[in-house]
Structure formats: structure tokens, C-alpha cells
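Worksheet for the structure shown next.
Only one protein chain is missing from this complex, and each of the others stays in its spot.
Showing chain A:
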Amino acid sequence: MVVHSLAEHLVIVPILLPLVVGAAMLLFDERRRQLKMTLSLITVASLLAVAVLLLIGAATIQSDGDATVMVYPLGNWPAPFGIVLVVDRLSALMLVLTAVLGASTLLYSLARWHKAGPRFHTLFLLLLAGLNGAFLTGDLFNLFVFFEVLLAASYGLVLHGSGTARVKAGLHYIPVNLVASSLFLIGVAIIYGVTGTLNMADLARLVPSLNIDERALFETGAAILGVAFLIKAGMWPLCFWLPTTYAAACAPIAAMFAIMTKVGVYVILRLFLLCFGGEAGNSAGFGADWLYYGGMATIAFGGIGVLASQSMLRLAGYSVLVSSGTILAAIGTTNSAVISGALFYLITSTLSISAFFLLIELIERGRDAGADVLAVTMEAYGDGESDDEEDDDEGEVGVAIPATIALLGGAFVACTALLAGLPPLSGFIGKVAMLSALINEAGSISFSHWLLIALMMLTGFATLIAMTRTGIRTLWMPREGTIPRVRAVEAAPIGALLALCVTLTVLGGPAMRYMDATAQLLYWPQEYARDILGIAPAGTVPLRPTLGTEGKP
């Protein structure tokens, strides 16, 4: 469906706005911080508004019962030849998630991190432009370009604040991603060589009609492309760069990076279901086992990593892996009910990991460096402090926990519940949705599904143990250092992210209905492909996108 109105141009705003504002900011001196702050805040706020509008647009059902797929032909060329931007339910959802994370991490960084190095605001907005572009594009090569935009910005942001740890992490992060980009290009080139198209919808149309030689080559290309995205999504064994990099990046950036792995997951979800979904003929389900078992290996690796982590930052890094592993395994089940649960889980886990990264910095502030390592070592070897504790007991009765610590502790408990998937928060709903879909599958539950169920339960438990241990050691211990000073502008984003998770819990029903419809649309992509290629349902000639009545190009 091509809408002819000004509202149509809303689709390109999430890419253009941050790109233009980010570039314009380069013209101003670094000392005009107030101006840059204001500009970025306005940009991010408008991005959020636009994303919500697009979400509302994508969620409306057409009069003929079809889901809305907004197609924006760039340069007004018809779809398989020109490049299109596409907003459907999934991309709109990801846009909102990006905007929410962008707004909260930017707000947090305004407290002090944005002063830690040059060009923070430009890089941050370029990252948002790249992310939005990757979610919006309907073209494989354009996807590569937006990936490079977001990666280039992320290279700069990982190094933001400088320091040996960050440079060392960057020295691993950047080559790994450059190699992934090479694989991306090889995959795209093979797919283009076989099918002669780069348009995702056109690809979905062509896949069932490939002959056997072409299919082998196409699947090779898709597999190479898949590896590139799995590196980004952090599937085991392609994920060793991730915890170190995330732990090295400064807090707001690490929090923003919570969505970077989800870009890889998003592309896999989209391309896998488009090219190898239910309508792909002989290619249907290609690679599903790899995603399924790879995802489970990632969950297991992440779970062990969570238990073994001595610092909270690494714990959060491994939680990222658990989250991507869970979603990848869910995609591998090729069951739309499981995928809809996974989408819900994607949103809530991204929000909670992001909040956790922000929270860690506040908790760590004012603690001795290396206190975590010391705490875990003491736990392992039995600590010699039991005598002191008894002596101190009477003195400490009635000593209130400082308000700041209580606040941070409350947020920590919420994060624990979210990450471990405990009731009453939304992490639980996501997990239950996936588990119940796995259990209610027609026929008896296969062994491999039992394995996934067990793994999800066990990692939830592992996360709970690790978080509880860390929480007791950091929040309940008599504090050696000073009580951290937390500014409202730092607490507000964490509160907002957690409040969103609570909202998702309360509005669980409508949210799950949205996810169900999204998964349906993903799983049966003819509607998506038909809308993009402009092929009318009756099989008439493809519609050329006509000029707007106002004479706009």
C-alpha cells in the first residue's frame, strides 16, 4: 500500500533527522555543549514521537482486513528496481525500542559522560540513524550500508572516554566486525549473482522457484550472510568479543549497545522467515536447526558466564548473550507462537539489560575498584569477617539503609526479576509465552524442545543466583566507600525503562496480541511481499508508484 500524503514521508524521518542533525553538529565547536545537548534532546524526542506514530500506523488494520505495510520508494522507483523503506509491525516495534533506549541513554549521558570525549552527540545520533535505517530498509545492500553506519558510529562510541581498556576492547571489536562485514558482502554478492535481486520481498518471491543448482548456491550465500548476522547477534561460538567490549564501554553506551545484538537478531528473524519460512518450497526451514542448537549453546554459554562473572558489567554482558540465544533458539523452532513470545521477550530483555547497564555504573560509583573480585574470592575461601559481624551487630540495629542505596537496591531487584524471568514483571510473561507455546505444540513435545525448556529454566535460575549474590555483596554489605551521589537525570532514565517494563506487564494482553499479529505477518510473508512489490492481489500488472497529487517527487 502506498499512501499519498505528507504522513507518507514520516517513514524516512527516523533516518534523515538524526543524520542531518548529527552532521550539522559537526559545524559547532565542542565548547557549545549546551546547544548540542538541546539539539540532541529535541532530535531524540522527535524520533520517539515519530516512531510511536509509525507504530500506531502499522498496528491499524486496513478496511480489507490486511495488515498495514507502509512502503516508501526512495527516488520513486518501483520496488524491485529501486530501494524501498518498509514499515511493518516488526520494524515499527524496533524503531520504538531504539527511540526509547536512545532517549533514556542520552538523558543519562547528559549527567557527565557526554563530556568525556569529543563528538559524542554526533556519533550518538549517527548510531541512531544507522539503527533506524537497518530496521527500515527493504533492500539487502542498503542494509549493509546502514550496518556500516551504525558500526562506524559504534566504533567511535566504544572508544568514547578513551583509556587502555577501551582501546584494547576496540582492537578486538573492530576487526571482528570488519570481518563480519566482509562475510556480509560475500553473502550479498552470491545472492545477487543467483537471483539478480537485492530486494528482500522480491527475494522471498523468487526463492521457491529456484532450480536445484541455484538453490545450493543461494543457500550457501544465505548461510554466509547468516554468519555475518550471527556474529553481530553474538551466537556462540562467535560471541567472545561481546562481554569484554560491553564491559569496557562507558555506561550509557553499553546500555545503548543492548540493542546492537538485537539488530542481528532482527535481520535473522526477518530474512530467515522471508526466505526460508512456510512458503519457501524446497528451501523451507533451511538453517533452522543451526539457529535452534546454536541458540541453545549460546544460552548455555551465557548462563555459565553469568554464574562465573566476578564483575557486574560482565554479568550484564553475559545476560545479553542469554537474551540473544533465547531469541535465536525461538526463531529456530519455526513456530509462530514461540516467535511471538520471543518478540515480547526481545523487547523486555532489551529494556531491562539497558536499565541494568545504567544501574551498574551508579552502584559501582563510590566503591573500591576490584571490590567485586575480592568479594567473590572471599566467598570461595570462606571469609574471615564473621567475628567482626557479631560485634558490630548491636551497634548496627536501627541504622537505616541510606535512601540512595535503597533506591538503587529497588531498581536492582526489579532488574533481577526481569532478567531471571521471575513474576511479577514482564520478563516472566515473555518466558511463559515461549514456554507455553513450546509445551502446547501439537503432538507430543520432542526431546529437543524439552532441552530448550530445561535450558531456559536453568539459565533463569543461574541468573537469579548470580544476581542475588552480587546484590547481597554490593548493596547489603556495610559500605567501605562513600555513598554514591546520584543525580535525578541519572535515576530518571532507569526509572523510565523499568516503568516501561511494568507497563508491558500491565498491558501484557494487548502487547501479546500485537506480537502475535507481528509473528503471523512474519511467518506468512506474502502480504508483506505483495505490498512492497505493488503486485495487486488479482495478479494484474505491477503498480508504478504514482506521483503525489501535490506534485512532490
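One rule holds in what follows: a residue touches a chain if its C-beta (ideal position, glycine included) is under 8 Å from a C-beta of that chain, and two chains touch if they have at least 3 such contacts; residues count from 1.
To be clear about the criterion, contacts and distances are computed from a predicted model.
Participant: Which listed name, "Simple sugar transport system ATP-binding protein", "Na+/H+ antiporter subunit C", "Glycine dehydrogenase" or "ABC transporter related", is the one UniProt assigns to the chain that has been left out?
Facilitator: "Na+/H+ antiporter subunit C"
Participant: Can you work out which residue in A:116, A:171 or A:403 touches the chain that's missing from view?
Facilitator: A:171
Participant: Give the residue, chosen from A:189, A:307, A:451 or A:483, that touches the chain omitted from the document.
Facilitator: A:189
Participant: Considering the whole complex rather than only what is displayed, give the residues of chain A touching the chain that is not shown.
Facilitator: That gives, for chain A, the contact residues 141, 144-145, 148, 152, 155, 159, 162-164, 167-168, 170-172, 174-175, 178-179, 181-182, 185-186, 188-190, 192-193, 198.
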